[in-house]
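Note that one protein chain is taken out, while the other chains of the complex remain in position.
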Amino acid sequence: MEQSPLLLFFRRMFRRKLVLIAFLVLCVIMLMALLAPWVAPYEPTAIKVIRRLKPPGELNWLGTDEFGRDILSRIIYGARASLGIGFAVVLVSMTFGTLFGLLAGYFRSLDGLVMRVVDALMALPDILLAIFLVAVLGASAFNVVLALSIVYTPRVIRVVRASTLVIRELPFVEAARALGVSTRRILSVHILLNVASPVLVQATFIFAYAVLAEAGLSFLGAGVPPELPTWGTMIASGQQYADQAFWVVLFPGLAIVLAALSLQVVGDGLRDMLDPKLRKAL
Amino acid sequence: MSMNTPSLLSIQDLEIRFRTEDGEIAPVRGVTLSVAPGETLALVGESGSGKSVTSLSVMGLLPRPAGRVSGGKILFRQRSGRTVDLAALPLSDLRGLRGAEIAMVFQEPMTSLNPVLTVGEQIAESVRLHMGLGHASALKRAEEMLDLVEIPHARRRVHEYPHQMSGGMRQRVMIALAMSCNPSLLIADEPTTALDVTIQAQILALIQRLQREIGMGVLFITHNLGVVAEIADRVTVMYAGQVVETGSVGEIFRTPRHPYTNALLNCLPARARRGEDGRRVVQSIPGSIGKIGDGCAFAPRCVHATDPCGVGTVLLETEMDRSVRCLRWREIPA
Amino acid sequence: MSALPLLAVEGLTKHFGRAPHPVRAVEDVSFHVAPGEVLGLVGESGSGKSTIGRLVLRLIHPTSGTIRFEGEDISRRPERQLKALRRNAQMVFQDPYASLNPRLRVRDIIGEALDAHRLASGSRRTERIAELLETVGLPAAHMSRFPHEFSGGQRQRIGIARALAVEPKLIIADEPVSALDVSVQAQVINLMQDLRQRFGLAMLFISHDLDVVELMCDRIAVLYLGRIMEIGSAKDVASRPRHPYTRALLAASPKADPDAPKIRRMLTGDIPSPMAPPSGCVFRTRCPIATEECARNVPKLRSAEGDHQFACLYDMANDERPAAA
Partner (left out) sequence: MWLKLGRRLGSLIIVMFLVATMVFFLTRLAPGDPAALMLGDQATAEDIARLRQVYGLDKPILVQFLLWLKEIATGNLGQSIFLQRPVIQAIAERAEPTFFLALFSVSVAALVGIPAGIASAVWRGRLVDQIVSGLAMLAANIPSFWLGLIFIQLFAVRLGWFPVAGYGEPGAPFMERILHLALPATVLGIVNSALIVRFTRASMLDVLSDDYIRTARSKGLSEARVVLRHAFGNALVPIITVVGLTAALLVGGAIVTETVFGLPGIGNLVVSAVLRRDYPVIQGALIVVAGIYVLINLLIDIIYTFVDPRVRY
């Protein structure tokens, strides 16, 4: 019975092999991003015009782009920006989403206002809202994070609020109130601890969405400045050469798919593990 | 009674297994019971005793693919006189019996009816399938059934949706649905547990009346000993997946043979006794159903348990129409 | 009652939702509980019994009426000034699963009660938690476990230990044994009896099970659709009921005795919705002796003998039957 909870967590989590594989893929991608200068075979910005648009081969495993830059190296460096932005978006939207979700779910007086604002933000498609926000704020990595956080915070608010509404009616919360436990402690211990798992699951999904959305924004030219290699800007600038050199577009796209997919699979694994209803049905 | 009349339902040494995350478990491991035509057998047990799983297995409604009957027989005598083993019957044949010859009423009247269909449609669906009636006459039959279960204004209510009815009314609808094709066996799985006492009394009376009029056998699953005394002809007591005792209702309540049956009866608040300090105290059974090991499953909580109780398999001893699964029942004072 | 009541409720009313059709959960309920006394609240669904428990603890706000705890009116006090009540009155819940936070260890579940009122800290805190666990019959070593490692009965014990932690004078027990199996139910009933005697606890014992209530309580109040139908000593109410509803309720509860007379007299119809309770006496739509008179006025509680009271125009014991019946 007495087993390390962490060990148990991982054993449950990785019961499905796919989840384990996705987790490992994710680790590899993140490590590569972190260690880019040591891992990447070339400088991402090293221009070699004679070797422009070369197909994948021994020198450049994934080929070169229109300036002769090594695509693999650019993907590895691009992971920094793409995943970095995604991660930042997760942090910001989780923090504010959890805060407002808890408050809206627990204090009925705040609920109406918060939820109408959430509805208003969600009445616009993600990418449309994001492109509008970036247009107003100006295109920079910081503003992309800000814009995508504004886009995804409402989702977190909804999830947290819905769970809070359920949990606050449970007898253990009532018991805490009857004991005279402070509202702050009820929120931060009794409710927060119990919404933590849906929030965690949501975090992995938002990470994936943010990576996809960032790529979309960059592709439209409304994201980070084009000189910063991200997976989206690589596809955008390679687009016009796709007829002659499909790899310019193919590989950065595959990188996006791989990263987002791994995140979702891990998120799914987390959910299956944390959702007691699903677990019982197994 | 069950000796002379051939049984309608006869379950023999039933074993059911479930695959779970932590390997296979056997929530039912040795259930033997029988229901004669026109008789009510109460299957009694606490949570985890396996009584509901047993009832679902008769209908072939074990959650698939996790659960399966892994041993024993479920013999059912069809109207045609043929006896079939429900545990081995192909699903398509079993479907022909479900709702037609064997019907079931469930515990939760609030959730057991389909919320998007009218109660009339739900009854008529069964009638059309098994009795081959057309749309209009099936609906007419549904109306008659609602009338039969004493739902006022049946003509109007047949077109209502479940959410427009109270819990008691919905349970009546469930009973009407079950009775709609004149089954010879009714399985009632805790049909009154979710209801208020005054409504429970109505539903019990209804089931008894219908049984008298139609003459079906009833397998009544419950944890409530008061309900058992009220409704049963014979009683089968389960503990930890096994039948521990069977007998007539009078015998079970007056001269229980298994220590569990005896202890369970003494847990009733109505049987509280005044202690030395003048307080009224109920007896309780220490502990709870734990891991099931070798020997008698009840031994760890039994005040009469001795060393031999902890080893080997304890068989169900049958004598006349009583049976008991205890090594020491003859020695233990009632 | 010679002593000052610990709890005195006067004209307590609670409506949920807004006009024109509020749910009239509790309507003009009055009762009192003396120190060390156990009052049972019995009723079916919609009777308002659980709502009363929550009102008394001020977990919800009364619509009108007063609640006096040790003589002080607490019915309108803001949460900030309820510290004393929270110290003196505690609750035990029905659902042994949902009433313990699944993410906290037993130590923290019980410890929270101690922290909230600064009753013990450091090693004294641990000692006290161990002591409380032993009081409810659990080994102290279990304090570092999570709720899911316990059975239903054990969880209910933990819930009781949490309530006892602040050394309350009153416990509101809301169907504390209804979710438990008969054999485990008996354990918890006996435990609560023990604790009651040991600590001189007063209780408001809410249940739908007349047998349990009769066993546990000194006095019983029978509720129907938010109103008290009958109130008196457990013995009087259970063996000499004066209200037709109490009689029907007793008759409808199946006895665990095959030789007992079967249920014969039965109430017809459904419990009306608390959103649209009948006029006059709320029970009249199902009452076997109701007359037109019953629709006109809400019958007041009247005394039978001693402090046995009932709310019916007709006293069945004194053959005050309506002419028609």
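Every chain is named by a letter (A, B and C) in the order it is written, and numbering of its residues begins at 1.
Note that contacts are C-beta pairs under 8 Å (C-beta built on N, C-alpha and C of every residue); 3 or more make two chains touch, one makes a residue touch a chain.
Just so it is clear, the structure is predicted and the values come from calculations on it, not from any experiment.
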| item | value |
| --- | --- |
| Contact set of the excluded chain (shown chains only) | A, B |
| Selected residue (touches chain absent from view) among A:68, A:84, A:226 or A:253 | A:253 |
| Residue of B:69, B:100 or B:158 touching the missing chain in the full complex | B:100 |
| Sole residue of B:26, B:75, B:117 or B:133 that reaches the chain not shown, by the stated touch rule | B:117 |
| Touch criterion as defined above, residue of A:62, A:75 or A:222 at the omitted chain | A:222 |
| Chain A residues touching the omitted chain (full complex) | 116-117, 119-121, 123-128, 131-138, 208, 212, 215-216, 219-222, 232, 235, 239, 242-243, 246, 249-250, 252-253, 256-257, 260-261, 264-265, 268, 281 |
| Residues of chain B (touch criterion as defined above) contacting the omitted chain | 59, 61, 65, 95-100, 103-104, 106, 108, 111-118, 125-126, 129-130, 161, 163-164, 174, 177 |
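Simple rule for what comes next: only the chains that are shown with their structure count from here on.
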| item | value |
| --- | --- |
| Farthest-lying chain, centroid of Cα atoms versus that of chain C | A |
| Centre-of-Cα separation between chain B and chain A, whole angstrom | 52 |
| Euclidean distance of C-alpha centroids - chain B vs chain C, Å | 32 |
| Multi-partner residues of chain C (at least 2 other chains) | none |
| Touching residues on chain A, where the partner in the complex is chain C | 1, 170-172, 174-182, 185, 189-190, 193-194, 196 |
| Residues of chain C defined as touching chain A within the complex | 54, 57, 59, 82-83, 86-87, 89-91, 93-95, 98-104, 112-113, 116-117, 149, 159, 162, 166 |
| Chain B-touching residues of chain C, taken from the complex the two chains share | 44-45, 151-154, 181-187, 189-190, 193, 197, 208-212, 214-215, 248-249, 251-260, 262-263, 266-268, 270-271, 286 |
